[in-house]
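Complex shown without one protein chain; remaining protein chains in place.
Presenting chain A:
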Amino acid sequence: MSSLRFARSAFRARPSAFRVPLQRRGYAEAVSDKIKLSLTLPHQSIFKSTGVVQVNIPAESGEMGVLANHVPSIEQLKPGLVEIVEEGGASKKFFLSGGFAVVQPDSQLSINAVEGFPLEEFSIDNVRSQIAEAQKIANGSGSEQDIAEAKIELEVLESLQAVLK
């Protein structure tokens, strides 16, 4: 926390540094590049072009970490955990229900999902009871759609159970 405060004051002190000759170069100035993250749901925007250090996303092609100046790309997301590392090393974790992440050329990352919540809002008991229910349907003799939907639910719930443990 104290390092964060130091970084902030260094940032604020910059304009005056133009007037007097620069005496020394601080660490905070050397690593200034951050990625601008927008994490949006249809009903809420959790991050709005906020500068963060790193974002780990569960892409369909595999887990990936996105830093500043990442190669532009579009990734489909699996239902899974998105980890956002902020300045100072603190990280925030959200579970998203699946969507898309777009990395734009100017160090911007937009993540769109249908539902996304911080981990502490989930209840492991509700997850377990849903898994039991979905397994019954998936192994039952329902229609092809019902079984496919139960399998989607299982994929979501098992990934959720793994991160809640």
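As a convention for this text, contacts are C-beta pairs under 8 Å (C-beta built on N, C-alpha and C of every residue); 3 or more make two chains touch, one makes a residue touch a chain; residues count from 1.
One rule holds for everything that comes next: contacts and distances are computed from a predicted model.
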Just go with whichever of "Mitochondrial ATP synthase epsilon chain domain-containing protein", "Probable cytosolic iron-sulfur protein assembly protein 1", "BHLH domain-containing protein" or "ER membrane protein complex subunit 2" UniProt uses as the name of the absent chain. "Mitochondrial ATP synthase epsilon chain domain-containing protein"
Using the touch definition from the top, which of A:Leu67, A:Val85, A:Val102 or A:Val127 touches the missing chain? A:Val127
Where the missing chain touches chain A, by residue: 43, 60, 79, 95, 97-99, 114-115, 117, 121-123, 126-127, 130, 134, 143-145, 147-149, 151-153, 155-157, 160
